[in-house]
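Only one protein chain is missing from this complex, and each of the others stays in its spot.
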Amino acid sequence: MATDPAWWALSHAQVVFEAVATIAFAASGLIEAARKKLDAVGVVVVAGLAAFGGGTLRDILLDRRPFFWVQHAGWLWVLLGLSLAAMLFMRARHFAPTERAMLWPDALGLGLFTAGGTQIALDAQLPAIVAVLMGTVTAVFGGVLRDIVCNQIPAAFSDHRPYAVCSFAGGWVMVGAHALAWPQWVALLATAATATLLRVAALAVGYTLPTWRGGR
Amino acid sequence: MATDPAWWALSHAQVVFEAVATIAFAASGLIEAARKKLDAVGVVVVAGLAAFGGGTLRDILLDRRPFFWVQHAGWLWVLLGLSLAAMLFMRARHFAPTERAMLWPDALGLGLFTAGGTQIALDAQLPAIVAVLMGTVTAVFGGVLRDIVCNQIPAAFSDHRPYAVCSFAGGWVMVGAHALAWPQWVALLATAATATLLRVAALAVGYTLPTWRGGR
Partner (left out) sequence: MATDPAWWALSHAQVVFEAVATIAFAASGLIEAARKKLDAVGVVVVAGLAAFGGGTLRDILLDRRPFFWVQHAGWLWVLLGLSLAAMLFMRARHFAPTERAMLWPDALGLGLFTAGGTQIALDAQLPAIVAVLMGTVTAVFGGVLRDIVCNQIPAAFSDHRPYAVCSFAGGWVMVGAHALAWPQWVALLATAATATLLRVAALAVGYTLPTWRGGR
């Protein structure tokens, strides 16, 4: 099976998937850490939490080892290098990526992490709702940990712009694809595209989630 | 043994126990999330953390799987449905449960989670002090996680009204009952009643824990 070209392509595509998503999320951590005036250690740690925190929390919940960043330890060097390079670059240029510039990479990360996380949980034979939840944890809790460490209410829970719900909705595409026995790469693509496009569409339209008004 | 009526009644009673406690704790999360003006996602997540966070953290520490909400995944739907129903209801009525109305259900949750958590840890052959600590983690850390996500110092650590100590004291009843080989349902009931009544009594009397004055 390891010599099947489709399997080879798929496993490599997934590595690229995870790389893009990971870097986009690390960047969100870099920006947040800079905003809070953290030092170099804080910048690297918060970038790392944003990038690997969601998947690591999912693996702890699923009792799954090794973690992504243990199996591919080279990623820790990439993260360290990129964080330090970004710090040097930003200092020299007085330049910071705007929220607008981050929109697409972040939405891409949301979709890709949702797809990967839900698939892993379904492969572990978990109930559909739990699998979808695991996809959402993978996609969203890196950002949640980033915000908790930066001492603010997680944006995913208070921003009123749909984020976790896009991941949650996307996860059900994976559940359906799994039930219909779609090829894995189709399932991954459909799931990621659903979550990503829902996120981009919601921002474009300016849709906001309801607040609990009665709580006043 | 599965056909023993006492065992049957007990295992069903424990399910009811856990349901009542879980809903009471979820409600505390709903109220907190509303107070902090979280969006719908935040309301559901904080309710879920308050309800399942303590037991999940205990299971991670004990390396115990599956989690309650994986084995009984229907509970995730219940939580989701109740949270959304509560949001709609509160919006329509401009009504929110007061802290006073929550006192008894919350004290009940404290007792029941303490009993269940301590029992599980004793069954895992852990030392008495660790088992009691696990009962307290089960009962208290859902609320702690709720408060951390809502970006405030956990009420359990700063409220000065006894909460965790009631759970801690109750846990020792379970240790004693275990040592004396009391029937399981008596042990559960005695433990839960001790923690719950200590909490209610402490509030009624207005007893407060000492602060560290020297720290000023």
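Labels for the chains are A and B, by order of writing; each one numbers its residues from 1.
Simple rule for what comes next: a residue touches a chain if its C-beta (ideal position, glycine included) is under 8 Å from a C-beta of that chain, and two chains touch if they have at least 3 such contacts.
Quick caveat: nothing in here was measured; it's all calculated off a predicted structure.
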item	value
Full-complex contact with the absent chain, from B:A24, B:L82 or B:L133	B:L133
Subunit A residues touching the omitted chain (full complex)	30-31, 33-43, 45-46, 56, 60, 63, 65, 67, 69-70, 73, 76-77, 87, 89-91, 93-96, 148-151
Hidden partner interface residues of subunit B, rising order	60-61, 63, 126-127, 129-130, 133, 144, 148, 151-154, 156-160, 162-165, 208-215
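What we mean here is this: only the chains that are shown with their structure count from here on.
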item	value
Inter-centroid spacing, subunit B versus subunit A (mean Cα positions, whole Å)	31
